[in-house]
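For reference, the structure is listed below as structure tokens.
Removed: one protein chain of the complex. Kept in place: all other protein chains.
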Amino acid sequence: MNFPEDLKYTREHEWCRVKGNRAIVGITDHAQDALGDIVYLELPEVGDTVKKGEAFGVVESTKAVSDLFAPLSGKVVEVNDPLADAPETINEDPYEEGWMIQVEFSDPSEVKDLLDPAAYRKFVEEEAE
Amino acid sequence: MRYHPHTPDDVRQMLSAIGAESVEALFRSIPDRLRLRRPLDVPAAVDEIGLLAEFRRLAARNAVEHPPFVGAGAYPHHVPPAVDQLLLRGEFFTAYTPYQPEVSQGTLQALFEWQTFVAMLTGLEVANASMYDGATAMAEAALMATRLTDRNRIAVSAAVHPEYRRVLATYLASTGDEIVTVPYGQDGRTDPAALARAVDDRTAAVILGYPNFFGVVEALPEAAALARKAGALTVSVTAEAVALGLLQAPGALGADVAVGTMQSFGAGLQFGGPAAGFFALRQEHVRQMPGRVCGATVDKQGRRGFVLTLSTREQHIRRERATSNICTNAGLMALAATIHLTLLGKKGLAQLALLNFERAGLLRDAMQRAGFGLRFTGPSFNEMAFDVGDAEAVVSRLARKGIAAGAPLSRWYPDDPRMRGALLCVATELHATELIELFAASVRG
Partner (left out) sequence: MANPTGWKPSVERGSGGGDAAETGAGGATRGLAYEEPLVFEHAASERVGVSLPAPAGGRDPAKELPAGLLRGEIEGMPSLAELDVVRHFTRLSAWNHGIDTGFYPLGSCTMKYNPKSSEALARLPGFAAAHPLLPAELCQGSLELMWLLERALSEISGFAATTVSPAAGAHGELCGVMMIRAFHVARGSPRKKVLIPDTAHGTNPASAALNGYKAVEVKSGPDGRLHPDAVRAAMDEDVAAIMITNPNTLGIFESDIGAIAEVVHAKGGLVYGDGANLNALLGVARPGDMGFDVMQFNLHKTFATPHGGGGPGSGPVAVKESLVPFLPLPLVAKEGTGFRLVTDPKERPSTIGRLHAFHGNFGMMVRAWALIRELGPDGLRRCAELAVLNANYLRARLRDAFHLPYETDSLHEVVFTDKLQKASDVSTMDVAKRLIDHGFHPPTVYFPLVVSGALMIEPTETESKETLDRFCEGMRAIAEQARADPEGLKAAPLKPVRARLDETRAARKPVLRWTPGMKVE
């Protein structure tokens, strides 16, 4: 299982790449593995607002469906539209090509609540037990 | 008991393997005070000879010598014996929902064929694997429209089957959605001016019968245009699916969703059920579709096969957020319709539809000669309402002759004085000319 060092994580298995006041968001390698083959997803539109801890979309595999939870509050400024036609990208490359949305976040203090790679790894290991 | 294969010796051996003293001991997890300590008060067991005799006596208390002249949502049609004999293949009728596709390819391919037939008849892109019946299919269509449009008003024509509308009201009682009933005009069609007034930017769906409950063919294109302009979905409801062999497909006339029952194909009457409800829609709405759906794919060796798919919409995965709670549907009846439609084929379906249209013309002429005019002037397929004076009296009088005369419309429209003498009658390929003449004469009395 892959936990890139430059990312922040949530307990709902999203990752976040923070740059300035923007964050790119996707689901983790662990999440895509647990879901299995992803077949469909619903993402917000550019301009929508998302709220930390609340659902911003849905991801579906053949046998499971899961909400996507926003790691930070803010405005959606970019959406990875090609995913709609190639959801398998999320399985193949969850941290790069499989990114989902880019958020311009409104409250920088929320970044502090995100997990670092070590903490997330520990969380995943504990959850497995 | 022929269905219970256990010999006393089997039971002893099995108990010994389990390590239990008695069968009774296997029920020790049920607290004693919750046990039933007396035999059930149901009639004593009967053997097969007695069973057949008893059921024959019961069945004989129904009068079915003549094909009924009543339709009103359930249509008497000839079902070729080949349909039933194929349905009785135990591999079909003793299988369940095809959860394990490798041992269910028969059911799955037949469902794929059913979905294709439904899509072809309705002129829409896709269809699901069937619904309980036409009424629940319509209610689910209304619910889907509220999800798709995020609106909560359903405009439904008063000329849609009244029992379908009651089922709709029952389904919507707890959702907070609102039903607006649109009146019909002198021609039996939904009043276009009233419809225009009823539809606005809160309307999720416009629901029209096609043909409607009075057997009248609605002006579907105009209604669909109106709905589209308001951002609402158009739902057509068809109870007499043979009509779709003659009438333009609702999808081609602007309907976004077509629902109803395929009872006319393969099901027979069966006192009203079972028959397969159908649900067809545009591909873009498929993620909000209720119920199961079969899709094509390939197996490990690259051979085409079929599976249930898009199942994340459904209750067993999405639970409280599912598009519907439906799981078991009407699979066997969908198969019956598929077999019947395959037997009919392109030519047979067109012939059957034309034949129905003709026989209804004979009925209309015979009734007019007997002095009974049409209640509604709108165009019809195989069903129409006649003014017969006292419709209930006619029904009672003909019942004494063993003839099911028709459906008195005042039962469903007690407040409409136009309906007082209206008797809704159908003629199909089962109604030969002589029978139609006899019927008209009997109505005159």
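As written, the chains take the letters A and B, and residue 1 is the first residue of each chain.
As a working rule, contacts are C-beta pairs under 8 Å (C-beta built on N, C-alpha and C of every residue); 3 or more make two chains touch, one makes a residue touch a chain.
Just so it is clear, the model here is predicted, and its values are computed rather than measured.
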{"item": "Hidden-chain contact residue, picked from the options B:249, B:367, B:388 or B:419", "value": "B:249"}
{"item": "Sole contact to the chain not displayed, among B:180, B:343, B:370 or B:438", "value": "B:343"}
{"item": "Contact set of chain A toward the excluded chain (per top definition)", "value": "36-37, 39-40, 60-63, 87-88"}
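Note that only the chains that are shown with their structure count from here on.
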{"item": "In the complex with chain B, residue positions of chain A that touch it", "value": "39-40, 60-65"}
{"item": "Sites on chain B touched by chain A in the complex", "value": "287, 309, 311-312, 317-318"}
